[in-house]
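Note that one protein chain is taken out, while the other chains of the complex remain in position.
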């Protein structure tokens, strides 16, 4: 009589995560109410009502890009994972939870762009999301049998520093809005730029 | 001339279920309206309006975790299933039906945390969900050709007791709210804790 | 220089259809607004407000089951399909279109259960959905290279009669509500019962 875990499918975890991220990224648009104009509004009034929706659109674009970065990294992270276990399902659900919440501070940021409370809530949500990602990453890297074999130590260290730096930056962004909301917005943009930089896509394989 | 069932794909059942669960888990957030504050509200007024949304957030987190438990168990259950038939599609749709309903009592619980009617509705929905899961499990275990071969009788019995206990606990939770809503909430938490316990992930394989 | 169609993946058509059906089946629940009760409402008032939502819930359950029947049949239909082409993508999109519309007459039926206009709209939507399915089926059966090889003529004829009967019944249900809405509701139930009957799951394979 052998005791064994029921093997879990990485593919189903990925499909479920893709589903949740796809829904979140699309749902946010629901928060943007189309401007209501009367039938005999002038062209100027119509364009004005759309211009007023621009902060909401900018907040939506910001969250869309951040969710895009998260999806790309989720994709790349699970390319490094060989096996999954039940705990990893929960680390992933924890990450998805914070991603599901994102539409709330996004809409609040769009409505109250000028308020430090809005960037604080937004930064907090992103800080928790990045932390959830870091926790999941730590768990997998502490359980090496879950990882594919050919990841170099140097790369693993580099990826770890990068994600911890992201967590730290988001933490700082919670408070910087009280000095100027543009510092917080600048931090959000900085993190996106870091993740767009091409060197991150290269992986060193040890042989 | 042979008469045979058209084989059905387990994979498509899983993908469809994942889609529904992903949508339910994400849709619930729509019920949480972001607090409306005027442009010149004080910081205190803003935070107050968010604090008022905390019961809704707690109800959302509770349902998120319960749906997470259900997804993990759905995942593990279908890892034990080898073949599916048309009846199993319907047992699964029945389960999905009760999961789709969850956002309704969740929002009601968030708005009326202190009312026994809210925990009764919530407990009833969870009781029906767990019953639907139990019914599906019974069907598969009565039709052994649907199961993978190497499940020990001991494990199958243990899993059965566990799910029937869950059904019983949720049934009790419908009524306990009339004594104190905290008993019902305690039962909801207890069930989550039971499903988090690590021994459940181990499977004994008979050889 | 050979001229050839780019092969299309049946799997991606199925995944997309599953996504759309999963979203429709879950979205409908959004139309059911949770009853608003004041903080000091009596238990009687709370239960009354939920009882008032019962027609909406019944309409939702009806559409959930019909969409379930459609998904099960979509699943079984594409198990009979070997190849897909660009036209079949559009026959399928046409079917999905009428399925996407279902939440509208469902909500209208839930709000105006007693009106023949509500059953007429509902019946019309179902008539168009069933017609779209029949059209897709006719297309595939006229292009035999799309079909798997071992479908007997007898079975194909039986399936054809069944779907044409469904189309006819839904057509009749558009008008019967003006005599009594219960005739229309009875037709909707009758069709569900027909599709639940077990003999439909058996396929005769010619050898």
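Order of writing sets the labels: A, B and C. Residues in every chain begin at 1.
The rule is short, and it goes like this: contacts are C-beta pairs under 8 Å (C-beta built on N, C-alpha and C of every residue); 3 or more make two chains touch, one makes a residue touch a chain.
As the structure is a computational prediction, the values presented were derived from the model and not from experiment.
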item: Hidden partner chain, touching residue among A:64, A:124, A:139 or A:171; value: A:64
item: From A:58, A:72 or A:147, residue that would touch the chain that is not displayed; value: A:72
item: Interface with the unshown chain - residue positions in subunit A; value: 14-15, 18-19, 21-23, 25-27, 29-30, 32, 34-35, 37, 39, 43, 46-47, 50, 61, 64, 68, 71-72, 75-76, 79-80, 152, 196, 198, 201-207
item: For subunit C, the residues touching the chain missing from this view; value: 1-9, 12, 15-16, 19-20, 23-24, 27, 30-31, 85-86, 89-90, 93, 96-97, 100-101, 103-104, 107-108, 111-112, 115-117, 121
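As a working rule, only the chains that are shown with their structure count from here on.
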item: Superposition rotation for subunit B onto subunit C, Cα-based, multiple of 5°; value: 90
item: Identity of the most central chain, Cα criterion; value: B
item: Where subunit B and subunit C are represented by their mean Cα positions, the distance between them in whole Å; value: 26
item: Whole-Å gap between the CA centroids of subunit A and subunit C; value: 36
item: Overlap residues in subunit C, where contacts from two or more other chains coincide; value: 19
